[in-house]
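With one protein chain withheld, the remaining protein chains of the complex are depicted in position.
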Amino acid sequence: MSWYDWLLGIDRRWIFLTIAIAVVIPFFAPLGLPVVVTPPVQNLYDAVEALEPDGKPLLLSIDYTPATSPELEPMSSGVLRHAFRKDIPVIVMTLHPAGYGMAESAILAAAEEFGKEYGEDYVFLGFQPGTSAVILGLGVNIRTVFPEDAYGTPLSELPVMEGIRNYDDVSLLITFAGWSAAEAWIYYAHQPSGQIVGAGVTAVMATDYYPYLDAGQLVGLLGGMRGAAEYERLIDRPDAGARGMDSQSVIHLIIILLIVLGNAAYFASRRARRLAQARGEI
Amino acid sequence: MTTLLLATVGAILTLCVYSFLYKDNPFYKFAEHLVVGVSAGYYLVIYTFNFIVPNVTDPVFTLNLGGEAIRLGGLDWWMALAPGLLGLLLYTRFFPKIAWIGRWPLGIYVGGYAGLGISPVMQARVINQLRAGATPLAGTPDPFANMTNVCLGLVIFIAVTYLLLVKRQLGARNTGAKVGIVALAALVGYGGYVALSALSGAGVVNLTNVMLVVGLLGTLTYFFFSMRHTGVLGVLARIGIVFLMVGFGASFGYTVMSRISLLIGRVGFLIDWVGMFFS
Partner (left out) sequence: MRSHFTIIAALAILATLAPAPAAAQEAGDLETVLPDTIPLDTTPPAPVTGLTVRDYVDNDDDGTKIELAWTPSPDDGAGAADVLAYHVWRSTTAGVVGDSVGVAGAGSATFLDETAVPGTDYHYGVTAFDGTSHSAPATAGPVRGVRNWFAVSRTAVLVLAVVFFALVLAFTQLAERGAELFVRRIPGLNAIEEAVGRATEMGRPVLYVPGIGEIDNIMTIASLTILSHVAKITARYETPLIVPTARAVVMSAAEEVVKEAYAEAGHPDSYNRDNIRYLSDAQFAFAGAVNGIMLREKPAANLYLGAFWAESLLLAETGFEAGAIQVAGTAMVSQLPFFVTACDYTLLGEELYAASAYLSREPKLLGGLKGSDWMKVVTIALVVLGIILNAVGVESFAEWFHTS
């Protein structure tokens, strides 16, 4: 058997095993590869950095589900920590029923870390179904969409919600989503109301969002775990994003190697077949 | 203790799912069905207490909308009751004789969403993109100039190599000549890079924006079906397909990154879980 036939016919489980080993090793022997900050991430960081302490609140829509949380949870934690460190009031909500638990755990962890008080410094509005209708409704009156917070307290009893009526009273809006919710925020919050929107999306979605960045419809963009790692570097608080980047880099190298080998084997086998055809063997 | 217990349940389920990589087995099936069942129950609770109770039943039955009293038969009361009733009509599909009633709320729903969507989506995806596309081709700062020039240099290198080696069949039987031709192409490509850098450095032309416009026009032409793709149209369409393929390549790479991130996240969780037993 020639090398290319062997390579093209290899049991894929060997590749799974290689990848698994390559993921695990950097957890125990970190390589500390550098993370370079890209402009879209820097822009989002700058937008949060420019907010006034105790000024208009930051609205975070934590729209991801457990399925995409490894990519998006480090982003939401990074932004929450950044906001709390700067004493910016935070309103958290979600457009996905499975985002409820994700949002709650992210905000509780960050609030505990910075000693923030519920109702005074931050609030969790919970979930409402209807994506576009919810986003449009928030532009008119937040109380008609969320009559009460996630725990049944009327918004009028929460100090952080005082004087908050619609997007005019919110400084910046950031969505973290592994589905089209991020696009919906651009359509229904940015376009009609001019609300400044930033987004954290999975790497799969990232390429689709560059046109919005280019047209100024997004103030900044975090794409995938790498975006999270860059944000963690900017706030100088490495965590889950940075931790995964070593494994990520190693695996990318392996995959590039596999692509090159795979292509070489493919062309070699095609060439061998053509030669055989020319000799009249097939 | 609870943390450890929950983490253990999570870890075992993760391992059940990953066992599929070896081959399909009952453990995987168990985990898959568990996810479907649990999420159905979870969604029911979330929808009920986050939506149905505060937005429908509380205002309609206890006249309480977000802590404020509303009037029975007032506008707020009707605005809570009417959509609730329309929603209930969807369940008429269980009774074949009156199933047609279900089309009414569905019609309102579909029509409403289409109406809500047309203007914002058109603004976001067409009009503002059109404005971004009508971009100045010179005289504006170009933060991506170097990247663009490197790419264009590479394109020149590949084009020259292709023209000489494949089209002209130069040095077909001579490995030394082939290396020479590749070296020559590399030199031409590098020369192109230097020349383009000088041009964009002097502010004569913003090559990134030129690429953007060429890509936009090419791609739009590729999806133009009312004329045959010959002549200028054919050239533009071919440029368009190159941009599309580059876009797909970027998208593919990002997807690999995404999937690997999910794996890393799970592996990190498993490692933390094992760590719990030692701390």
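Chains here go by letter, A and B, matching the order in which they are written, and residues are numbered from 1 within each.
Please note the rule applied: a residue touches a chain if its C-beta (ideal position, glycine included) is under 8 Å from a C-beta of that chain, and two chains touch if they have at least 3 such contacts.
Everything numeric here is computed off the predicted structure, so don't read it as measured data.
Taking the complete complex into account, the chain left out of view touches A, B. Shown as candidates are B:82, B:122 or B:204; the residue that touches the absent chain is B:122.
Touching the chain that is not shown, out of B:169, B:226 or B:279: B:226 (per the contact rule at the top).
The residue from B:170, B:244 or B:271 that touches the chain not shown here is B:244. Of the listed positions B:46, B:216 or B:260, the one in contact with the omitted chain in the full complex is B:216.
Listed by residue number, the positions of chain B touching the unshown chain are 24, 118-119, 122-123, 126-128, 130-131, 133-138, 213, 216-217, 220-229, 244-245, 248-249, 251-252, 255. On the side of chain A, the interface with the absent chain consists of residues 168, 190-194, 204-205, 208, 217, using the contact rule stated above.
Note that only the chains that are shown with their structure count from here on.
Centroid to centroid, with C-alpha atoms defining each point, chain A and chain B lie 12 Å apart.
Within the complex formed with chain B, the chain A residues making contact are 13, 16, 19-20, 23-24, 27, 39, 67-71, 73, 97-98, 100, 126-129, 132-133, 136, 143, 146-148, 150, 152-157, 183, 186-188, 190-192, 202-204, 206-208, 211-212, 214-217, 223-226, 240, 243-244, 247-248, 251-252, 255.
Partner chain A is touched in their complex by these residues of chain B: 21-22, 39, 42-43, 46-47, 50-51, 54-55, 58-59, 65-68, 112-113, 116-117, 119-121, 123-124, 128-129, 131-132, 143, 212, 247, 250-251, 254-258, 260-268, 271.
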